[in-house]
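For this view, one protein chain was removed and the others were kept in their places.
Note that the chains take the letters A, B, C, D and E in the order they are written out, and that residue 1 is the start of every chain.
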Amino acid sequence: MRNRLRDTWKAGKAGINAWLSMPNSISAEITARQDFDSITIDLQHGLNDYQAALGMLQALEPGTATPMARVPWLEPGIIMKLLDAGALGIICPMINTPADAQALVRHASYAPRGSRSFGPTRAVMTYGADYASKANDQVITLAMIETVEALGNVAAIVATPALSGVYVGPSDLSLSMGYTPKLDQEEPAVVDAIKTILAAAKKAGVHAGIHCIATDYAKKMIALGFDFVTIGGSDMRIYAAALAERVAQMRS
Amino acid sequence: MRNRLRDTWKAGKAGINAWLSMPNSISAEITARQDFDSITIDLQHGLNDYQAALGMLQALEPGTATPMARVPWLEPGIIMKLLDAGALGIICPMINTPADAQALVRHASYAPRGSRSFGPTRAVMTYGADYASKANDQVITLAMIETVEALGNVAAIVATPALSGVYVGPSDLSLSMGYTPKLDQEEPAVVDAIKTILAAAKKAGVHAGIHCIATDYAKKMIALGFDFVTIGGSDMRIYAAALAERVAQMRS
Amino acid sequence: MRNRLRDTWKAGKAGINAWLSMPNSISAEITARQDFDSITIDLQHGLNDYQAALGMLQALEPGTATPMARVPWLEPGIIMKLLDAGALGIICPMINTPADAQALVRHASYAPRGSRSFGPTRAVMTYGADYASKANDQVITLAMIETVEALGNVAAIVATPALSGVYVGPSDLSLSMGYTPKLDQEEPAVVDAIKTILAAAKKAGVHAGIHCIATDYAKKMIALGFDFVTIGGSDMRIYAAALAERVAQMRS
Amino acid sequence: MRNRLRDTWKAGKAGINAWLSMPNSISAEITARQDFDSITIDLQHGLNDYQAALGMLQALEPGTATPMARVPWLEPGIIMKLLDAGALGIICPMINTPADAQALVRHASYAPRGSRSFGPTRAVMTYGADYASKANDQVITLAMIETVEALGNVAAIVATPALSGVYVGPSDLSLSMGYTPKLDQEEPAVVDAIKTILAAAKKAGVHAGIHCIATDYAKKMIALGFDFVTIGGSDMRIYAAALAERVAQMRS
Amino acid sequence: MRNRLRDTWKAGKAGINAWLSMPNSISAEITARQDFDSITIDLQHGLNDYQAALGMLQALEPGTATPMARVPWLEPGIIMKLLDAGALGIICPMINTPADAQALVRHASYAPRGSRSFGPTRAVMTYGADYASKANDQVITLAMIETVEALGNVAAIVATPALSGVYVGPSDLSLSMGYTPKLDQEEPAVVDAIKTILAAAKKAGVHAGIHCIATDYAKKMIALGFDFVTIGGSDMRIYAAALAERVAQMRS
Partner (left out) sequence: MRNRLRDTWKAGKAGINAWLSMPNSISAEITARQDFDSITIDLQHGLNDYQAALGMLQALEPGTATPMARVPWLEPGIIMKLLDAGALGIICPMINTPADAQALVRHASYAPRGSRSFGPTRAVMTYGADYASKANDQVITLAMIETVEALGNVAAIVATPALSGVYVGPSDLSLSMGYTPKLDQEEPAVVDAIKTILAAAKKAGVHAGIHCIATDYAKKMIALGFDFVTIGGSDMRIYAAALAERVAQMRS
């Protein structure tokens, strides 16, 4: 059962993640054919819903990256549907308390660890007949730490049994702390908060990821200790930036 | 940042609203090119889901009406997704208590007022780079008052800080009061209840809207004091009625 | 095998036809539940393609109207696909010569009459196992007469063996004759041309239809002798007109 | 108002149910044209969402089977949307307590029995103008009993007023009891649990259904007393099994 | 560049082909995961169009079968679009003359052999950067022989340079010869015609395929000398037959 992100982690390296916001199977396939460790379909701020994500999960097949999804909210229905559709990881927004983190793990895990309902309709096609017995070991769960409340609870959150790790959402974290929402933050207070989250994750022995735009910033985050970085912001941002650059060249 | 419904209200006039129940971007564009103050995509009883609504929000661009959405239920995921997709107003069904109304405002507002997660993916495209700083002032939140319980709590509901107003759902209100569910109600008890809601809104200084079919009835409601009326019931009703009228003419 | 339009004709009456331009299965179902003799999905000027038409043909099942399609052009691929999908009639634009009309009949007929390829994938589901043996008798073929060239050839066109009849496209006919393109024409020269087409059809014993907006005009056409009239122009026109009427009432 | 499953039950017979996991209106129509008493569109483990289900509900019109849906989770928004779209029955997963069962009935029932919001947009098209007054008597609610917790509460669950019955999910029940998840179970402890559920339903006078693959197993369940059986597992399983059988014949 | 059907032929064996008529990426993926040598998406009598086929071509990626398409008609636009989308073979209906066959080869071949326009948008993603130089050697072209006219021209058709082979459409061939259209034909005159086609292909050294339902019949055709057989008729037939069998078992 392929899971390149877990393999990358086992090798002691940081996973490079792509972020899909456009509801489109062609841009998904283009992304799948690049050298990412994982690809996350965003159903929260991305313009995707379940049916779009299903086609995109199929379109990721030619690649080797671990397919993941960010869900719109901590809600069992959509978490389980995405896992059944073949996502091997769930990034869940707004995990503010240990109870939230426990719910995330529970929804994403089969009994006895959790209450995930059984019926891996497409997952069993792509991962094989032994998916049921391996899913709990393979599925990745990342809790987004993106509020002041979560920051206060971070030690307890990272201690959640079977939680794979945390994922920093710098925009929401900034906003919650009273700053302008922004990725690739350099605001000292927010950077300190990010370091606090990283330290808590490291101490608990779980993974720590962060959403970035610039590759330089992402490399800096890896140097800090993060072992999971999204680059480029999203497919939409990457495409828009590349277009704008070309138009500027022509108009200059 | 265009917001024709708020401008209409500022001018002391009632907003005329269209209601989109068909999951179709062409009927949405036709509607956008008519002279409405706002257009609401219905994801509750309308046959729409998020992906249909996204295409319809794009199709509303050529017009000037404020794009809004009625959500299926008081649930943070879909409220935030629709705002990110460009809806500037949320009509939320079944707001029965002040706690419900507060949750609606919270889900639709950025910190510090609320807990809306940051990532206005399409909204920032259509409303500009300063969307983040203006969203809390621009987004409209309308709480549907449509049960006996809500009626009892209406004074407390309209007092919810930052709630834009209320929207009367006459069918559900009728049903909850023991009458046949029906729009354009003339049943005295239901009409009294409608007036009670309107009076509470007026007293609290918030907006009051109501779902109507006949334009005569809608005008009567404006005369009563409502400053937001849906006409025609929905695109489906309007199309079906217009078809039926023509067929009757041919068959007569 | 149901075919209400043929039954209407057998009863010596004129068929009332609806026209679907919106690519949407819900507006199609609404139309199906009205009292039409036939419903035509327009793939030429309508915003439909094959896949939209397929869903719409499914959505017409609850009704009794004969499902038909106007094809984009005289091209065998799409004519055969629509018949396989369950259309029981084909309206073909721009039939200018007897050779065009013969090609239409040939593409829509199984051997020995024509060269329609065999594989009525959905048609056999909806019309039954004997569809193959009955299709040539049931499928309706209407040649659009809408140019000066066609007008000159109309006697020869209506004489095409097995052609069901003709359908007047007043806008294109007007344009071809040098007048402003327009439905519900009152321009004498165009009205004369329409009467010429009707007379030719009557003489040849084939059906004659015309595309109308106003029900009054459609009734006048039936009085003239037409036995097939489209009313309302299209679903899009009907919806737009009904919306505009309501908005005008509110704004007055 | 047609409701073949209720008619079958009234006649003292067991209903045969089809299960649709593929998001496709063509496979839905094929199924509708077979002799089933009911057809369930699965939005939980099936690869369907609301918009796919809407098209499939339209595609079921040519048949006589009662259209039903399994929802992803006990959540009012999707239950009400599916009923509005024309589903006449709701199968709800993971009903573990009497409170869960009461919530299911409440979400699926109009006042005064429940809190279903009024707006049967498509249902009123397909079931007629008196849908509102008949819906509470016609809509079927089946609570899935599929955990050890539910098993312990089964007597109280089946006593829920107006609940139509229970539906056994053997895979989840097996998993919850510590066995390998599996349909067509022969594991004695699971079979005993199934019998316990059936006995409780019988005693309470409500219906009892179970999800099966093999027709032999389904017949055995009917013989045991179940009056509702799904056969074949799902459209996906049936198609895959039929394909595999043919490939094996060719390769042998 | 994978091309399992060509490999099978090189190994002197007959290719087993699946036939996709349902516009659905899930049934396509299920089929891809079975042991077929090739899979053909049918855009003629199948209910597919280009956009459906594109998603299905993506869904075939997990498998090893050569992806092919049957086009609606001998028309350059759709042939080239399907090749650009990743189809490695084209089955073209109604090839009645050597000129037809030459046009098929020309549309499917890059210069200097043909006039295929260059822009293998998706093909280059799935087959690699050297697709352009290898396409002419890899793309399979099969001319359908399915009329009396084609039968008369078969020797000249099979002599078309670079044509991969012929594919017998027994239904159309039967119809054209004056018999009931039918697959798995046993009608002596049609069987003789089929043998004539096979003999012509063998003599010319090109491949010969035939559309079958029963695996026994397909094996008989291989024994006769065919090296390409479709089994099951189509995904729709296979699913419908498997459903009907199960329903019959339950109803007996």
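Everything below uses one rule, namely that contacts are C-beta pairs under 8 Å (C-beta built on N, C-alpha and C of every residue); 3 or more make two chains touch, one makes a residue touch a chain.
Treat the numbers as computed from the prediction; the structure is a model and nothing was measured.
Engineer: Determine which of the presented chains are touched by the chain that is not presented, and list them.
Structural biologist: A, B, C, E
Engineer: Given that one chain is not shown, which residue among C:63, C:76 or C:93 touches it?
Structural biologist: C:93
Engineer: Could you tell which one of C:3, C:21, C:102 or C:160 touches the chain left off the display?
Structural biologist: That would be C:21, which touches the missing chain.
Engineer: Which chain A residues would touch the chain omitted from the figure, given the whole complex?
Structural biologist: These residues of chain A touch the chain that is not shown: 16, 18, 22-24, 26-27, 30-31, 34-36, 47, 215-216, 218-219, 229, 231-232, 235-236, 238-244, 246-247, 249-251.
Engineer: Where does chain B touch the missing chain, residue by residue?
Structural biologist: 25-26, 29-30, 33, 55, 58-59, 61-62, 122, 125-126
Engineer: Take the complete complex as the reference. Which residues in chain C touch the chain that isn't displayed?
Structural biologist: Against the left-out chain, chain C lists 21, 23, 44-47, 49, 51-52, 71-73, 75, 78, 93-94, 146-147, 169, 171-172, 175-176, 178, 180-181, 234, 236.
The rule is simple: only the chains that are shown with their structure count from here on.
Engineer: Go through the assembly and pull out the chains touching chain B as well as chain C.
Structural biologist: D
Engineer: Rotation angle for the CA superposition of chain A on chain B, to the nearest 5°?
Structural biologist: 120
Engineer: Which chain has its C-alpha centroid at the greatest distance from the C-alpha centroid of chain E?
Structural biologist: Chain B.
Engineer: By residue number, over half of the contact pairs should agree; on that basis which option among A-B, A-D or D-E is the same interface as B-C?
Structural biologist: Most of the B-C contacts reappear at D-E.
Engineer: Where the CA atoms of chain C average out and where those of chain E average out, how many Å apart are those spots?
Structural biologist: About 34 Å, centre to centre.
Engineer: Can you work out the whole-Å distance between the CA centroids of chain D and chain E?
Structural biologist: The computed centroid separation for chain D versus chain E comes out at 39 Å.
Engineer: Two-or-more-chain contact residues of chain D, please, as numbers and ranges.
Structural biologist: As it turns out, chain D has residues touching two or more other chains at 23, 26, 30, 47, 49, 51, 75, 78, 122, 236.
Engineer: Specify the contact topology among the chains shown, as one of line, ring, star, complete or other.
Structural biologist: Here the contact pattern is something else, fitting no line, ring, star or complete shape.
Engineer: Kindly provide every pair of chains that touch.
Structural biologist: Once each pair is checked, the touching ones are A-B, A-D, A-E, B-C, B-D, C-D, C-E, D-E.
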